[in-house]
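The other protein chains are all here in position, but one chain of the complex has been omitted.
Residue numbering begins at 1 within each chain, and the chains themselves are lettered A, B, C and D in the order written.
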């Protein structure tokens, strides 16, 4: 494990010069596509994704069994649609990573991310207001540099806000890691916030999404081997990171709202307007 | 009713004519598990015990298990799937096509005021019509008296799954003597306050103010069913459960 | 894994299926589940009778063409036994999971094999019938099935329930199934044989599948399947009706 | 396609109410598993596992094949989880449901990506020939908590499995039949187990282990934690659902660790018993094969 133990322990700086609890530069916009009901573009470092939301609307003809929320029961999508179904589709552009590899359509990793995002948002969106209807979230990955799932969740949240779908609060996500791998059993390992590609490959890490300003975890995904003792540290840092991310998302929404009010162009997005008032 | 030496049959077995009850006036009535092949052959279609009732001049095959198949006058517990213009579509067993329950088939229901039942609600109903070519039809009111007679929506409580055999025994007029199932009475005698509704489709609804009681009754039923307990064992079970509760 | 041991079976082993059974004989172990009559999907719906759907799943590897073939054989045979006319537009779904097959210590067999293996058919058929009985699906009659191999030389020329090594050496392999009315329900043979040989095989198989109850037991051609089926069911029914 | 019907309103309300009063339908504690049964088959690599009414059979098998071009020094290792209508008519053959995808991903992450099986040891002739190890997971009866049951079955099957012995002389590979040489076990590095929590209540404040099918249908969120007895997390997935307090999740993890240790002890015991049983038979078998030669 070259980078961290050597470089980090000396300067306490990471490969890209960040401190342990620093987020990468995060930039986001909403209302990027005029045509869509809701849309967003989001960057976390060099990870760049965009999202388009259509709906709530009549459920489309082809409703994928996988990646449709409420799918706790066998057979995916909820039986009698008492609440709206949140369908997520992810498209990873061939040029998004260094080596261009085609992602197969039935790729289970992507199907898993789809269902994660749809279930995470379904937990916050007031889907019960829209029975027998569907909210389609389609995400496009333009560039990958770690923390992909987190970026996708954040983008989806923004797009849903833009679409004016009532929700409890933001679902904000980010990643956290630990400075040395599971092999080294040293307890002195420091947690790291917001992993990039390189760190993600070399260090144990996890993705966390929380609801609003609370400590309540909607998504917790850890795909690497790590000592149980490290979990608490990483989780704490990640949850804290999620709060920072929430602030950023909130600012994005408010700025956009303010600008729209100034321009006097609020045909929709009443939700934004409300926030303007308080 | 059970003959001295129980006679077990398999599908396609030939039944000794001597076993077929012969009665002066009454026509021979064939119960479940038997089919008549003209001119005079009677053949079992399931594995079970052949039972003949000479007084009623009827015979049938007694068996346990399998999926519930609706028959007229059966009492069942259905779950509302969705409601149409003037029907409720009811589910009796998973994955089977829906039964229909007219919204006017409730006590005192009129065009003006009919019961408003949400999908997912449980209803205690009687099978009016059931044949192989049509979806079964239910009712919650006696067509003769116009009274509900205990049928209708089941509010609160919990529905437990039991074997068709146990459901049938619980529904017997004299369930203690004939069905050899006494557990509910025993628990009642122990001072538990609860009400039950038994569906022929293998569902028992238990209602009570105390969740504890409902769970206890549910466990009692399951253990009686799975453990195939006889009356004495049921007595022991009742005692044990009550003790656990205290 | 010996050639002609008595078969073993257990009924209603799967709590959540309408009916189920495990059957173990001659090295084969099969788990069978039956659900039905249930709602048939659009394409399977038949206006006048129930659609019998048979799914055969190998112990290892994905099902392929030969499973489809086995399924079609079983489907055509079971539809004969089940009173399909009783349940128009309905579906009766039979899933047969092969759990174990006799192992041949002298070869490393490939995982995916295209050629059909007859010897598994009886185990599948028996399991399906037991499961159907456990699900109390109305049937016209029951059936029993067995495998007989014609081997070049040795003590007996006819081998009942041959082990894989015998099958390699066999001139011909035969699967026969008889209904409880002693009618020939299924006959599948491959190899190299004459009508006369087939006749002998027929005799042996019939002896096993539908031996009359009164018979001296010294000539053991193999298990007495009809008797086995009856005793198994009687035990089960007696247990179910313990309260009577 | 037949669809699983949701539990009735009565059931939904009651189960929740009972949980709030600290009861489960079957009288279990919240962190209590249903009775666990494990039986090995006559053949190597067959494990039959039951958590209460949930029954899963896992079968491991091995075959010589050509390694992937991009990793010539690794063997092939795959876990196949196809849910058949045997588990529930709602499952259709070769039409994967969400349940199936998530299950296979969890097993993938827990067993495969955590490096439980040393895949480099499966390489026979670099870039040309290697072992392909395959585990088929057959769900026989589905009464909730497929994940924990399946994971346990897979691990048990693989640790019980023996693959044919091989030798390579002058680039020529020989795979010995069981009659020629006793099969050999896989090189196994660590045994991970899945522990799945189900959450209830508006804030997911109630956490329950080993949910039955009814309980699963009513839960608002779930979290699967995979650990081995060395206290290493192999994977955690809480894939959405109602948000749960971070602290609660930490508690869940520490309880999960004790459960994983229990599983590990149980499995070791069972394996030991099985080998003892076999050694008697095994000896006879050797004699037999001797005579055959």
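Definition applied: a contact is a pair of C-beta atoms (placed from the backbone, for glycine too) under 8 Å apart; a residue touches a chain by one contact, two chains touch by 3 or more.
One rule holds for everything that comes next: contacts and distances are computed from a predicted model.
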item: Protein that the absent chain corresponds to, by UniProt name, given "Nicastrin", "Ribosomal RNA-processing protein 43", "dolichyl-diphosphooligosaccharide--protein glycotransferase" or "Trafficking protein particle complex subunit"; value: "Ribosomal RNA-processing protein 43"
item: Residue among C:84, C:149 or C:241 touching the omitted chain; value: C:84
item: Footprint left on chain C by the chain that the document does not show; value: 49, 64-66, 68-69, 71-73, 76-77, 79-80, 83-85, 107-108, 110, 113-116, 152, 168-169, 172, 174, 179, 181, 183-195, 198-199, 202
item: Interface with the unshown chain - residue positions in chain D; value: 63-66, 128-129, 172-175
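Going forward, only the chains that are shown with their structure count from here on.
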item: Centre-most chain [mean C-alpha coordinates]; value: D
item: Chain centre separation in whole Å, for chain D relative to chain B (CA means); value: 39
item: Length of the line joining the C-alpha centres of chain A and chain D, rounded to whole Å; value: 30
item: Contacts with two or more other chains, residues of chain A listed in rising order; value: 80
item: Shared-contact residues (touching 2 or more other chains) in chain D; value: 1-2, 4-6, 88-90, 142
item: Parts of chain D lying in touch with chain C, wherever the complex brings them together; value: 1-2, 41-43, 46, 53, 55, 57, 59, 61, 63, 80, 82, 84-86, 88-89, 93, 134, 136, 138, 140-143, 164, 175, 177-179, 213, 289
item: Of all residues in chain A, those that touch chain D in their complex; value: 65-69, 71-76, 78-80, 106, 108-109, 111-112, 115-123, 182, 206, 210-211, 214-223, 225-229, 231-232, 235-236, 239
item: Of all residues in chain C, those that touch chain B in their complex; value: 12, 18-19, 35-39, 81, 83, 86-90, 133-142, 179-181, 229-230, 233-234, 236-244
